[in-house]
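See structure below.
All protein chains but one are shown in place.
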Amino acid sequence: MGRYLLRRLLQLIPVFIGTTFLIYWLVWSVPGDPFAGKCGDRGCPDNFREVMTAKYHLNESIWVQYASYMKNLFQGDFGITFSGRSINDIIVTSYPNTLKLAVVALTIEAVIGLSAGVLSGLRRNGFLDNLVLVSTLFLIALPVFVVGFVLQWLFGVKWGIVTPTVSNEMRFTELILPGFVLGSASMAYIARVARTSIAENRRADYVRTAIAKGLPMRRVVGVHLLRNSLIPVVTLLGTDLGALMGGAIITEGIFGINGIGRQVLRAIVTKESATVVSIVVVLVVVYLLMNLLVDLLYAALDPRIRYE
Amino acid sequence: MSDILVSEQSAPGADGSGRPSGRLLEVDDLRVEFRTRDGVAKVINGVTYHVDAGETLAVLGESGSGKSVTAQAIMGILDTPPGFVTGGQVRFHGKDMLTMSAEERRRIRGEGIAMIFQDALSALNPVFTVGFQIAEQFRIRRGIGRAEAKKRAIEMLDQVKIPNAKDRFSNYPHQFSGGMRQRAMIAMSLALDPEVLIADEPTTALDVTVQAQIMDLLAELQRERQMGMILITHDLGVVADVADRIAVMYAGRIVEQADVYDLYAKPAHPYTLGLLDSIPRMDEKGQQLRTIKGLPPNLMNIPPGCPFNPRCPMAQPVCREKLPPLLQIGSGRSSACHFAEELVNRD
Partner (left out) sequence: MSDPSAASIVSTPRPEQPTEIGAPTNAGLPENARKEKPRGLLGDAWRDLRRKPLFWISATFILLFVVMAAFPSLFTSGDSVNGTLSRSRVEPSSDAWFGYDVQGRDVFARTIYGARASILVALLSTVGTLVIGGAMGIIAGYRGGWVDGLLSRIADIFFGLPFVLGAIVILTTFNGSGTDNNEWQIMGLVIVSLVVLSWPVVMRLMRSSVLATKEADYIVAARALGAGTGRIILKHLLPNCLAPLLVYGTIMVGSFIGAEATLSFLGIGLKTPVVSWGIMISEAQNYIRVSPFLLFFPAAFLVTAVLSFVMLGEAVREALDPKLR
């Protein structure tokens, strides 16, 4: 277990450095004025230029810049906007809302996606199976914002079942629809992977053994079959988290949720790319760390990995 | 032990399911088909055998002869589809299992009839510890608490002679060697003290040196517990030491059934003869191995007459026309060959 984690950690480090360096280089080292177009239509105020230049050593080599940037990042300082507001501040106020949305989305994903996948995997080619196949194809193929708008219009405007936008109190009932939209694509992936994996494992020898042991069907499926079939689903979660991050930006925009994605969107609209990038880097870091967490979960589910 | 062997022609279960024959487990004219896109394969075509407490029946045959499928049909773990039981009975204590409710049948599994599989690595669940999978039997089937179940599971591991059973309890199947895994598999199937144990090629996947150990262990446990054992194998060498009776299968039928001594001494079917001849012998070193020519029949298109006739060195015109029923020849043995008497009485 320890060795496995250590190896994964070591593999993560170059990716982490490479990714952050790439973003940093793109943002601050493209030829020309590094502040061009970073602070909205009126350009960056002089004091912002001075603060940033001093903080990130912008007049020195890219390596020095990157090192000071990473140092700040590791000290938990994510930067400032040109109006002087700390990015940390923005994150602290908006992250809880995004987290709430993400939890709702993940729950919906897991509950609906898994049960649809398991049920259709157990009864291949039945009505439910075909329904799952077709609906997941739609959910996977469609961009999140189209799903979002269509469902918002249907449920929020046409039928009036829910309020089309989410209020500042972030009530749970308001979050169901945005959560569903955010989780929709991942839900479909989970359903498809779970379906394939259940269908493959259903004929596995160990399932036959479990039946031959005289275990009740509930336990054969719910314990022996499910535990094995969850392994590929968990590996899917890693890439899925990336989609969730991007999806959050879109979903929060559509439903007016005051989360971190909305901040990104607003910064894009007001053309503050300094703010955009600072927040996105945080999201990328979170994404990479979550991937490590997924690895942990993977190892917990599959002992063969642990003892490699 | 006087055999009441039902011949091919007798209707399945004609005498009712509750017949108190006193047999522990009886398979009666069992028929299984595999329905695939390419056609219907008749895999089991009227198999009849039985096993009593304390005796070992060896079921012998090439791969594809239907010996494992029969076992799966008994256990109720046939893959359906494509496999379907299309006729016959499987009676446990005189009661037909095929017409029982699913729940009733489930209770027999593990407690009444347990099974050991060929490849323990794939038959054990890779994501649970060996101990968990044994203790599960006590916990789920007997409702015993976690700690007590663990204690009993360790006892079981001890009984199958796994060293350091206490430490091995929390190992995963992939951490065991092949022989140890098969021992764990045996421990798991014997946990609920079954009356019948079906061992489906229990040593095929193992090294030769380990094979003998596992067979000895199985034989010992069978004697101690006075279980009925059905030993499925294609290895004639294994059979001689362990089995009381042997049933030879070919193309989904029993072609010969006899006490182990009789069968080795005087096979009553040309197929059995061929099998015995194909055992390599030390005293014939240097000579070419004798084999049975040809291939087993395509089960979607079994030849008319005796299914063995295309490969049989003794085949006569009658063999291509008439299917020989399994008939009793002498005491306690039967054969499905038109020329069984001649075979037994020669030289």
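Every chain is named by a letter (A and B) in the order it is written, and numbering of its residues begins at 1.
The rule is simple: a contact is a pair of C-beta atoms (placed from the backbone, for glycine too) under 8 Å apart; a residue touches a chain by one contact, two chains touch by 3 or more.
Here the structure is a predicted model, which is why all the values come from computation and not from measurement.
For the options A:65, A:152 or A:209, the residue in contact with the chain missing from this view is A:152.
Across A:230, A:250 or A:299, the residue that sits in touch with the chain not pictured is A:250.
Considering the whole complex, the residue from A:100, A:271 or A:304 that touches the absent chain is A:271.
By the touch criterion stated above, the residues of chain A touching the omitted chain are 14-16, 18-19, 22-23, 26-27, 30, 36-38, 40-41, 43, 124-125, 137-138, 140-146, 149-150, 152-153, 157-158, 164, 185, 189, 192-193, 195-196, 236, 239-243, 245-247, 249-250, 253-254, 264-265, 268-269, 271, 273, 276-277, 280, 283-284, 287-288.
Note that only the chains that are shown with their structure count from here on.
Chain geometry summary: the mean Cα position of chain A and that of chain B are 53 Å apart.
The residues of chain B lying in touch with chain A in their complex are 75-77, 79, 106-111, 114-115, 117, 119, 122-129, 136-137, 140-141, 172, 174-175, 188-189, 192.
Those residues of chain A that touch chain B in the shared complex are 203-206, 208-217, 219, 224, 227-228, 231, 301-304, 307.
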